[in-house]
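Before I ask anything, let me first share the structure, which is written out below as structure tokens.
Only one protein chain is missing; all other protein chains are in place.
Showing chain A:
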Amino acid sequence: MTVAKPLPHDSAALHVTGQARYVDDLPLPEGAVHLAFGTAPVAHGRLRSIDLTKVRAADGVLAVITAADLDHEIDVSPSPSPEPLLAGDTVQYVGQPVFLVIAESHLLARRAAALADYDIEELPAILSIEEAMEAGSRFEEGPRIYTRGDAAEAITTAPHSLTGSIEIGGQEHFYLEGQAAAALPQEAGDMLVYSSSQHPTEIQHKVAHALHLPMHAVRCEVRRMGGGFGGKESQGNSLAIACALAARLTGRPATMRYDRDDDMTITGKRHDFRIDYRVGFNGEGRIAGIEFLQLCRCGWSMDLSLPVADRAMLHADNAYFIPNMRVESHRLKTNTQSATAFRGFGGPQGMVGIERVLDHVAHAVRRDPLDVRRANYYRPLAGASGGDISEQAKTQTTHYHMPVEDFILHEMTERLVETSDYRARRAAVAEWNARNDVLKKGIALTPVKFGISFTLTHLNQAGALVHVYQDGSIHMNHGGTEMGQGLFQKVAQVAASRFGIGIERVKITATDTGKVPNTSATAASSGSDLNGMAVQAACDTIRERLAVFVAERAQARPEEVRFEGGKVLVGGEALSFDEVVRDAYMARVSLSSTGFYATPKIVWDRIKGEGRPFFYFAYGVAVTEVAIDTLTGENRILRTDILHDCGASLNPALDIGQIEGGYVQGAGWLTTEELVWDGKGRLRTHAPSTYKIPACSDRPDILNVALWDGANREETVYRSKAVGEPPLMLGISALMALSDAVASCGKAYPDLDAPATAEQVLRAVERVCT
């Protein structure tokens, strides 16, 4: 069976030879026009007027469009709160698109866009979390609050309590391929759109709305992206709509891509947070109650901020049963880029908050943080310890009242402690620190429990379209998009397995709203879970027809027919798959089918904070060892050991790739990736020369990744588990290891903010020493 084989990415050879086509590589018909946005130079202001004389007169410029030229306000927002394509009379952040240049080339468009003369009355800008709280600048009427028990009472009556606060920076997606789109006008006003988007259906919907067309008149195609990470869930809307407008206006194909600096300046990033906490606990570090205040900087428009902030609240427990918990979440509106989806979608920030609490509590009770973590874990599953059905073994629920029915972190932690040699290495670190004054080491183990499903329940659906051609080759299509993660290959493995044929017989095809309609974004780690099941359903429909056909001929029962090794086995006979298909075609059997899947069991009330938002949880554990230089604050990750749960993996090679990449991206977020805005709201880190993402050489020299060998308890596709987002949060172990290293310098708690840049680490060392 093809499923579970460690096959390489289907496009690996195309990627490394440069033959893989991205949107900007597509050959466009003669006469394509190129677009660029002119963007706001101030963070907040009233746009009195704008003189575009020089822009219009510039070389190669065909037309310039402002908000006033549009027949209606064009909304690019993925949320119910509108977000104009082009700023009207106010500008809301530095980099906001104000006008659109249509020119003969990309460079001419960009050059012209820089020539506008703005007359703007500057207004006070709200830039920071503190300024927004002060001004009451927020989305939603007030904070969201999820509670279980009485946290305040539990903290008051607990033997010990402490308070603290952590600032968690944002993160630039830094997809290798920047945002890009192209639109080709079709007959009768129809539009074909190519987009580097994780959400082709939304592109179709938004373009249709902008052009006053029904959705059937717009088709969006996405073959692949060069990385998405959530940054292409909503941020591609503007480019696709701009291309469609320009294509309609000029009657020519239109294309647009953001230069890297423009991309970083215009598009949203991961939300930065400040998380304040108050926690009550006993002398062993067992937590009785926590109050979290999550302050989330959303930027100027709503975008996806509400579900992002919700997910931060939903991961405020991570792997721990906190009997009394109160999470208060403020979604703050600021004059900065509109923060958007980013791998983990708020979950990582919520998880950093609780891991910080565990680290702080462990420091206060002077115990190994690992022991304090385990003492607070959700209870092991009933049955795991021998069928005990007493009160003690009942399933515990989260602070949003969802039962935790698949908790496997006790077993996973135990195994990783063993394979990583954690105890001996922790002792060796202590010994090293006793002998060395300048270089100090630290080690930490952190767990991940990440909820799988879109919290907006209706998004948990997917469709597929499968054709079997008369020669036995197969065309497979589904609503998921490929962004390098390997979704297409995993789903193709499912298709090949259903028919019992080789993967080479399955053609992977571009995501296309004309083939599979009404799809959800490829997001929330759901790609394989949803689309794998939809493809399986489509394949099974065709397989069932073939089984009925051959069974009838062989006077056997359809359920006895087997599809294996390129053969169809029936009544002791082995027919070739191709032969069966050819005969079925001749006998006029339909060889094409759609497939559909809707995730079961989930129900969620986001206002009350009650229900089962997730079908299941994905788990992981990581041990990271670091060294810091106490004189400069520089730091390195020396070794990382990971044990991650992909259920029964559809493809171990691709899954391990996702785990390695997720860990490195998560560690980068919390260590070197620092976004800096100046006092005027200008992003000063808008290129790789100033913003440091991890490179290959920043990967720890020793990076051991193993997969947990258990199947998903829920009925997912081949009992696999989602793998896109969860491993990013394994990177939290790097931050906690740094905290451990700093703590060895003195008595005080390090109180380390993220990202823990060299300068931050040095400050923490100074705090701890004094």
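To be clear about the criterion, contacts are C-beta pairs under 8 Å (C-beta built on N, C-alpha and C of every residue); 3 or more make two chains touch, one makes a residue touch a chain; residues count from 1.
Going forward, contacts and distances are computed from a predicted model.
Set against the options "Signal recognition particle receptor FtsY", "Multisubunit sodium/proton antiporter, MrpC subunit", "Carbon monoxide dehydrogenase" or "Phosphate transport system permease protein PstA", the UniProt name belonging to the omitted chain is "Carbon monoxide dehydrogenase".
Among A:212, A:394, A:557 or A:684, only A:684 touches the chain that is left out of the view. Considering the complete assembly, chain A touches the hidden chain via residues 631-632, 634, 672, 674, 676, 684-685, 688-692, 758-759, 762.
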